[in-house]
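Every protein chain of the complex appears in place save one, which is left out.
For subunit A:
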Amino acid sequence: MSDKDFVTKFLTLATINKPALGPDFQKPLSEVKTLGVALPPLKYKYDPKRT
């Protein structure tokens, strides 16, 4: 299946029902107990002098 076909079908399938978590869902920061895993640093250098 091509990527486009997959995406189209997947979107249809994933949106048949109302999602368990709506697009406005935010767990309150007072309830956040873990931060997941630290992402690896980017392989592009950050220039602190940029404005």
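Keep this in mind: contacts are C-beta pairs under 8 Å (C-beta built on N, C-alpha and C of every residue); 3 or more make two chains touch, one makes a residue touch a chain; residues count from 1.
What we mean here is this: contacts and distances are computed from a predicted model.
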item: Record-based protein name (UniProt) of the chain missing from this complex, from "MIP18 family-like domain-containing protein", "Proteasome subunit beta", "NADH-ubiquinone oxidoreductase chain 5" or "Golgi to ER traffic protein 4"; value: "Golgi to ER traffic protein 4"
item: Absent chain, residues of subunit A that touch it; value: 1, 3-4, 6-8, 10-15, 17-27, 29-37, 39, 41-48, 50
